[in-house]
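The structure appears below as structure tokens.
All protein chains but one are shown at their positions in the complex.
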Amino acid sequence: MKKGRLEAFSDGVIAIIITIMVLELHVPHGEHITDLVPLLPVLFSYVLSFVYVGIYWNNHHHMIYAAKTINGSILWANLHLLFWLSLIPFATAWMGENHFSRWPVILYGAVLIMTGMAYNILCGLLIRQAGEGSALAVALGRDWKGKLSVVIYLIAIALAFINPWISFSLYVLVAMIWFIPDRRIERNLSLAEEE
Amino acid sequence: MKKGRLEAFSDGVIAIIITIMVLELHVPHGEHITDLVPLLPVLFSYVLSFVYVGIYWNNHHHMIYAAKTINGSILWANLHLLFWLSLIPFATAWMGENHFSRWPVILYGAVLIMTGMAYNILCGLLIRQAGEGSALAVALGRDWKGKLSVVIYLIAIALAFINPWISFSLYVLVAMIWFIPDRRIERNLSLAEEE
Amino acid sequence: MKKGRLEAFSDGVIAIIITIMVLELHVPHGEHITDLVPLLPVLFSYVLSFVYVGIYWNNHHHMIYAAKTINGSILWANLHLLFWLSLIPFATAWMGENHFSRWPVILYGAVLIMTGMAYNILCGLLIRQAGEGSALAVALGRDWKGKLSVVIYLIAIALAFINPWISFSLYVLVAMIWFIPDRRIERNLSLAEEE
Partner (left out) sequence: MKKGRLEAFSDGVIAIIITIMVLELHVPHGEHITDLVPLLPVLFSYVLSFVYVGIYWNNHHHMIYAAKTINGSILWANLHLLFWLSLIPFATAWMGENHFSRWPVILYGAVLIMTGMAYNILCGLLIRQAGEGSALAVALGRDWKGKLSVVIYLIAIALAFINPWISFSLYVLVAMIWFIPDRRIERNLSLAEEE
């Protein structure tokens, strides 16, 4: 089974998800620069989610690129990941429009956890399909980032009951951990390909 | 005639269909977790439709992958399938917002029947194009699932006049029949390719 | 310059155009089957436009497939065609929501004329690029359909001042002229490829 269409379909869905979030930036009725001020929290949550969806697209790109073959379970694990990603625009809008108040921030964290777990499941199935000693398994095997992220999200949700801004900062922290490129993994993949 | 663009266009349309459904999850005005409760039926119908559209994408993927060539009739049969798929977001939203009441549930079933029949037409044209003894014909030939689904949809519509929740359960049942991978067909396709 | 991305981008835009039209089918507030009745004109205009956009996608598919190379002018002629296609959802919605009254029907015809002319321009540039004796020029050269369509659209617009339903019937007529596959052209293309 070829992976071309899985990539194309995932690209399509992720492209739509990342773009429809901007529709929540409702055009203000007034025409003065101050009319944009109430939109700032919506813009901030849009930027955060844009970075998150961008990170997922980047990693998805690497992960599927390294995979040789896919099967029916992988197709569904991929759809499962896309499902949780598709809820990010909703969680983003609710969080932005309510100025990062408690429950929206918790929901956002919960969606991030589910997305992260869906990503880990897809990752595991791809490794099983490729085999233990494969380049993919070596490259993705020590996935400390995936596990650490879920732990930080859980802490963020708990701390939202004290102050949701702490949670928001933790979401930004996780995005930064992923955003800073993991040179080691990229090198591993390159090495594995050269062999 | 090459099938690459038919795949790309279908992927695009299906990706949009599966993603715009989430736009019906209107962001609530309140900021408490209880403000999400009225959205639960919309979320349930979204999940069901996400699975259905995912199943169609999966099967479309397999079917077109197995096809060697396409022609003008197949292009239109494919657009016909996409047309009925494009009505699923509407039926989903109406069903979710009316908490699975009678007529929305019936309309949802009617759209599923039309989509299923459009799928069967496309399937038949692909088999005719490939020839009777082809790998595609062998793999898709005994399409008991397609026929059974339409029968169950019809029963579901009839039973909606007694209780729409029975119909909803039957829709879930059909989704499960398709969701559980049909190992036999996948194996047939693999065998046919190896020959 | 390779044509792959022109195809991919056009597929993306056309897929979005054909799908966002369905968003004009606003979910009714009531839950009875009779609440769907006011949506019927919107559905009719959606079906007509779905067929039109489908025809354009089909022909675009054939035309670009037959082209060997593209240049900057062709890229822009293609964007010009996509621009007019992008106005079809607007014209469709206005026509459907106003139950096929005069001015919306005229606007719909005007958008069809502009789209048709943009298509003819793209067609001409592709033929000039391919050369006079090329397979593409032979296949597309006697484009009586393109010219006939524009004439019928003009008549339809004029007759809208008498009765918009005559115009609507003429739009359906043009769609049928294109929908019925032109076996001769398909054969010409096949022959040209075999040479």
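Just so it is clear, A, B and C label the chains in written order, and each chain counts residues from 1 on its own.
One rule holds in what follows: contacts are C-beta pairs under 8 Å (C-beta built on N, C-alpha and C of every residue); 3 or more make two chains touch, one makes a residue touch a chain.
On a predicted model such as this, the values are computed, not experimentally measured, just so you know.
**Student:** With respect to the chain omitted from the figure, which of C:79, C:117 or C:166 is a touching residue?
**Tutor:** C:79
**Student:** Identify the residue among C:93, C:122 or C:135 that touches the chain left out of the display.
**Tutor:** Answering carefully, the residue with contact to the hidden chain is C:93.
**Student:** Could you pull out which residues of chain A are in touch with the chain that's been left out?
**Tutor:** Spelled out for chain A, the touching residues are 7-8, 11-12, 14-16, 18-20, 22-23, 25, 27-28, 31-33, 35-36, 47, 50, 54, 57-58, 61, 65, 179, 181, 186.
**Student:** What does the interface between chain C and the hidden chain look like in terms of residue numbers?
**Tutor:** Output for chain C: 1-2, 5-6, 8-9, 12-13, 15-17, 20, 23-24, 71-73, 75-76, 79, 82-83, 86-87, 89-90, 93-94, 97-98, 101-104, 106-107.
We adopt the following convention: only the chains that are shown with their structure count from here on.
**Student:** With chain centres defined as C-alpha means, what is the inter-centre distance between chain A and chain B in Å?
**Tutor:** Roughly 27 Å, centre to centre.
**Student:** Taking each chain's centre as its mean C-alpha position, how far apart are chain A and chain C in Å?
**Tutor:** 38
**Student:** Which parts of chain B, given as residue numbers and ranges, touch two or more other chains?
**Tutor:** In chain B, the residues touching two or more other chains are 8, 12, 15-16, 20, 23.
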